[in-house]
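Please see the structure below; I have some questions.
Left out: one protein chain. Kept in place: all the others.
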Amino acid sequence: QEGATLAQVMERDELNCGVNTGLVGFAAPDANGNWTGFDVAYCRALAAAVLGDPEKVSFVPTTGQTRFTALSSGEVDVLARNSTWTYSRDTDLALDFVGVNYYDGQGFMVNRELGVTSAKELDGATICIQTGTTTELNLADYFRANQMDYTPVNIDSNAEGEQQYMAGACDAYTTDASGLAATRAAFADPESHIILPEIISKEPLGPAVRHGDNNWGDIARWTLNALIAAEEYGVTSRNIEELVRSSTNPEVQRLLGTTDELGAMMGLDAEWARRAILANGNYGEIFAANIGEQTPIGLARGLNAQWTQGGLLYAQPFR
Amino acid sequence: MSEQTIPRQIDRSQMTVSDEVAIDIRNMNKWFGSFHVLRDIDLTVHRGERIVIAGPSGSGKSTLIRCINRLEEHQAGHIVIDGVELTSDIKNIDKVRSEVGMVFQHFNLFPHLTVLENCTLAPIWVRKVPRKQAEATAMRFLEKVKIPEQADKYPGQLSGGQQQRVAIARSLCMQPKIMLFDEPTSALDPEMIKEVLDTMIQLAEEGMTMICVTHEMGFAQAVANRVIFMDQGQIVEQNNPTDFFNNPKSERTKLFLSQILGH
Amino acid sequence: MSEQTIPRQIDRSQMTVSDEVAIDIRNMNKWFGSFHVLRDIDLTVHRGERIVIAGPSGSGKSTLIRCINRLEEHQAGHIVIDGVELTSDIKNIDKVRSEVGMVFQHFNLFPHLTVLENCTLAPIWVRKVPRKQAEATAMRFLEKVKIPEQADKYPGQLSGGQQQRVAIARSLCMQPKIMLFDEPTSALDPEMIKEVLDTMIQLAEEGMTMICVTHEMGFAQAVANRVIFMDQGQIVEQNNPTDFFNNPKSERTKLFLSQILGH
Amino acid sequence: MSDTHAQTVPFVRDTMLPSAAPPIRESGAVKWMRENLFSGPVNTILTLLGLLIVWFLIATFWDWFAHSVWNASSLNECREIITATWGDNARGACFAVIRERWNQYLFGFYPQSLYWRPTMTFGLLMVALAPVLFSASLTIRRVVLAITAVVTLWAMVVLGAPVVWLAFAVLVLAGGGYLSERNITWLLPFSAIYPLLGVWFLWGGSLWGPIFVLVGPLLGWIAWRLVSRVSTLLATVAAILVTLVFWMVFAGDATGDAERLLSLSIESVRSDRFGGFLLSLTIGVAGIALSLPLGIVLALARQSDMFLIKSLSVIFIEFIRGVPLITLLFVASLLLNYFLPPGTSFDIILRVIIMVTIFAAAYMAEVIRGGLAALPKGQYEAADALGLDYWKAQRLIVLPQALKISIPGIVSTFIGMFKDTTLVTFVGLYDPLKSMSDAVRANIEWKGIYWEPFIFVGGIFFLICFGMSRYSMYLERRLQRDHR
Partner (left out) sequence: MLVNDQRYRSLTFQVIVFILVMAGAWWLVDNTIRNLALMGKSFDFGFLWSRAGYDISQTPIPYTADDTHLRASVVGLLNTLIVAVLGCIAATVLGVIVGVSRLSKSWLFARLMTVFVEIFRNMPLLLWILIVYAIFTEIMPPPNAYRGDDPAASMIFFDHVALTNRYTAIPTLAMTNDPGSLDLGARITFNWATIAFVVALVGGWFIRRAILSHAQAVQDRTGDRPVTWWKNLAIMTVPSLILIWVFGLHFEAPSLQGFNFTGGLNVSNSLVALWLALTLYTAAFIAEIVRAGILSVSRGQSEAAFALGLRPNRTMNLVILPQALRVIIPPLISQYLNLTKNSSLAIAVGYMDLRGTLGGTTLNQTGRELEAIVLMMLTYLVLSLIISSGMNIFNARVKLKER
């Protein structure tokens, strides 16, 4: 098992990456079936690191229900589907979360007309919720803790949740705040919907791999770290070629494989991180291109800023 | 075929015809869509008469007798059965139907009921006879058609001849004054024809008024007191059987008889 | 009925019986469940013999001839056909079946194939005869049964008599040495019986070994050289037809003959 | 005797009456109306009710259809156009979404430049089906093939098919037409290799793959010929073994080697690009083609007098029929990997096809069993008496008749299965109904559009299913008449 995944991927010459069936900004196919999004970018970076080509990815759309099975049964090599890192998933479901690529929390979106300004006022409300997610559990806990009642409307996919919410079949739509923002952004009239201030849970989202193949876990983890570190050190897809030649920062040199053969320790070549960064840019570039403030989704960096900027992103040292 | 099928001496002692009119059809016309099936039918049947209707296929024989108990509606003219005129009045239709029994070519027994239940169904529900009594009557008629031992079987378990005899018994159980037969033997194997004809002869001997569409000319000669020949929806010739067979008047009749007796 | 059906002078010149044994049945017993259908059957048929089996319904006639080509399995005793013993060995069964032709009461033609295809099917697939040749043979036999012009029709388009003749031709196409007939005419209308019997007589005249279950006593008298009478699964009497009909020995045979010839 | 004839009035008609026209109320439109619309109070009420329903439907939907917009790039634009054209409160359909996204509904994410390939595949499917489905009548064949040829070639030209392939399609269509005029059974070899060709056209890759897949059975057949002298059973086993061994051991390498020697490949397209009706049809056609033989085998097994075989088949059939298809699809997507050797994983579409096939086959088996049971025993006996062995009797006598009897049931199973292909949405495939519409609605321009995609997709399903059921009715009548 150890090292098997890498060998398989190499032999297949393609990375199978589990993604969302369609969440704008994170992973969605366009009219031609080309996948784009925040999670997609990670998959491409990983493919670039391992196989040398960001296009060598097969995206496997997974629903909330099928995602972990797809991973544990080997159908996908890595799952980058805004999945929350929780204790039971890490242990009981035998997954290994390789890091956090987005710090999120569960929130509520309501129609402005409703006149609700706080989640505490949602007693008796009907709430749309995706089945098979941690949000389902958080919601139950939150309403119990606050001694409120609610009626869940279980839905199967984000698209359906939007439909229900838009049609007014539920008073509030709850999911991760990032998802709410993405959803809201796609509305014809975003202004008439508000995201309530309460964040009722911690939702560290990150890519996950199977238990048992630590080498593959390392590759997935350090690809993510490479993207984050690159932002920290100012390595971007534009200046990377130049930095390869000219950078004097030893950490950057190690990252870009100009000194020390870090890649060999994981069974990759020296330039793996370079390719990963070149694929879509560093973490900051990916964020900005897919979900950042310039995009219709318009998420601020917030918790997802570098630790140096007061955020939580903190890449372990490349040494 | 015709000679063999009437094996025994017929007893004509009971077969008297009274003056009473049982069926009176005047100027009756019927169309199917724009197709003129029955044209100006005039027919008077007296109580006790045994009439055989013959004619080529499609000549309207079945339609005629089906009009008599209003399985088909006629569009012009009058049909009076036992003094009751058949109009669209449901009361009259009911009255006529309970006095006229009919036996079909394909028996039309009710396959989900036993033979006995087939026979008692109508008496119980139409005539409101107590079950015991209805069953007794049914058994009497089943004995008459010689299959009392089959009373508890289902029609599907009987042979064709037996089924047709049950059908006759079923009609008789309503104690009809008139019996209509529409080619009662034509769906049967040769051996079975005889047993059904025997039953019909027995009925005739008891003085039942009968109208029978059949091609069994032996039966017609032995039993009928009138043979009616139809073609293209009209009565072309009617006569007593002796004259009809030996001395047909119309060309069509001759042609028909030559075909039917020829083979 | 019986006299009429054999119209012409039978030519017995070819109908010689050789000493060779075609079928040898010894001590054969068969049960259906616990019901003992065939009891201690002993029967030797020589090449060229024409045997008629008669007997009341349920006496085991059909079962006997169905055992001969192993449509039914026997449980005790021996059946040897042309030197091949029928055991559960499939090779032997195949060999026997391709030498024994069988004609059924209900023809059992294949309705989805034309007459010609019905006749060529087995030669092509069992005997592996080239299609051309099989068709030529089939046409020869269809001519023999006098319906070459129907070769391209489907069985459903033929009359019963024609269908039965096709069934005979189909069997003949396998060039069998022995033919079995199980009441080949009993599902036919009287007019058609004759044409089938004619065909069978013709076969007999050509010296075919035949075993025929039939109630056509005219045929038996004209063609058979042995009549076997069965009752309750046993061979009660066997004799040449003249003696069998004129001078039956057993009581049961007498009773049976009186019933069958009586009507 | 004379007394009994006393009442007889001899009567002879000398002139035949002409047929007269029926009374007015017995003919024409009046009669039709009286009989078909207003015969009796209940029927009159029903007719009025019917009129009411029709009027209600028209009143509700007429505006919406009449005010439909075909040319717009987003739902909002549609709404603007409707407001501009028919006033403020007008409602209207926005079929522009179909115009814009028809390609996704039909082809999913299949590469645009290769649309001609699925088109050609399904066009040639008609040729392959001709000897199976349209053998009943030459006229039908002509019509079907002509329409197929025109539509396929036109579509291929429009979709920009390369000239070589156009020529290929012309060749096959013309050849099919020619053979269908001469003797339709000559097309059967084409029908036999079509499945492999179809797979190759759709997925692309090396032609050597299908070729070596074909070589397997070929070798098997040779083995069968060699061994069948000894024993048929052994020969069958040998044939199957040889085929399997060839496939498992040699086919893969041989394909690679041959490809290196002589490249015969076309651009390959991955399974995840399949979607919309292309996906439905692929799954549907494959399922239909595979479930029929499997269903036949299951039905024969269930009719067999071997206790074990019979029980196994009964258990299988009852199990499959007892669970919803959607749970089987879940097995395909979630559990199949548990049951296979560690590390194996194969295409999800293939897995779905397998499950759909198994599901349809269980139903098919029951339908065919009905047909088998309806055959008179005499047919089996006649086959036995002629010396046909079990398999020959089944193939030549029993199955042709049993299948004919079961045509209506078989076709309705097909229809059911085709409709059920929409359920693949629950295992993450892009079916035309739900997933594809969700994907279209995930775009900001078409958010909130429901009815038009439903109508479009539903309409296509209706056409196909209704067409199939009508054709089966026609076929049934035709076969009945032919053999009678």
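Per-chain numbering from 1; labels A, B, C and D assigned in written order.
Keep in mind that, in the parts below, contacts are C-beta pairs under 8 Å (C-beta built on N, C-alpha and C of every residue); 3 or more make two chains touch, one makes a residue touch a chain.
All of these numbers come straight from a predicted model, not from anything done at the bench.
Novice: Given that one chain is not shown, what are the shown chains it touches?
Specialist: Across the whole assembly, the hidden chain touches A, B, C, D.
Novice: Thinking of the whole complex, not just what is shown, which of B:Ile81, B:Ile124 or B:Val196 touches the missing chain?
Specialist: Of the candidates B:Ile81, B:Ile124 or B:Val196, B:Ile124 is in touch with the missing chain.
Novice: From the listed residues D:Phe95, D:Phe274 or D:Phe461, report the one that touches the chain absent from this view.
Specialist: D:Phe461
Novice: Give the residue, chosen from A:Phe38, A:Phe68, A:Trp85 or A:Trp272, that touches the chain omitted from the document.
Specialist: Result: among the candidates, A:Phe68 touches the missing chain.
Novice: Can you list, in ascending order, the chain A residues touching the missing chain?
Specialist: Against the left-out chain, chain A lists 1, 64-65, 68-69, 72-73, 89, 92-94, 123-126, 131-132, 136-137, 139-141, 144, 150-156, 160, 163-164, 167-171, 210-212.
Novice: When the complex is taken as a whole, what residues of chain D touch the one chain not shown?
Specialist: The missing chain touches chain D at positions 35-37, 39-40, 43-44, 46-47, 49-51, 53-54, 231, 233, 305-309, 312, 318-319, 321-327, 330-331, 334-335, 337-342, 415, 419-420, 422-423, 425-426, 433-434, 450-451, 454, 457-458, 461-462, 465-466, 469.
Novice: Suppose we count only contacts with the excluded chain; which residues of chain C make the list?
Specialist: Residues 73, 88-91, 93 of chain C touch the chain that is not shown.
As a working rule, only the chains that are shown with their structure count from here on.
Novice: Using mean CA coordinates as chain centres, what's the gap between chain A and chain B in Å?
Specialist: 89
Novice: Could you please state the distance in Å, as a whole number, between where the Cα atoms of chain A are centred and where those of chain D are centred?
Specialist: Each chain's C-alpha centroid was found; their separation is 41 Å.
Novice: As a quick test, compute the distance in whole Å between the mean CA positions of chain A and chain C.
Specialist: Result: the chain centres lie 84 Å from each other.
Novice: If you look at chain B, which of its residues touch at least two other chains?
Specialist: In chain B, nothing touches at least two other chains.
Novice: Give the list of chain D residues in touch with chain A in this complex.
Specialist: Going by the criterion above, the answer is residues 76, 101, 104, 108-112, 270, 272-273, 275, 333-334, 336-338, 342-343, 345, 348, 426-428, 435, 438-439, 441-444, 447-448, 450.
Novice: Once bound in the complex, which stretches of chain B touch chain D?
Specialist: Residues 12, 15-17, 29, 31, 33-36, 39-40, 46, 49, 75-76, 225-226, 231-240, 242-243, 249-250 of chain B touch chain D in their complex.
Novice: Give the list of chain C residues in touch with chain D in this complex.
Specialist: 69, 71, 94, 97-98, 100-102, 104, 106-112, 121-122, 125-126, 154-157, 170-171, 174
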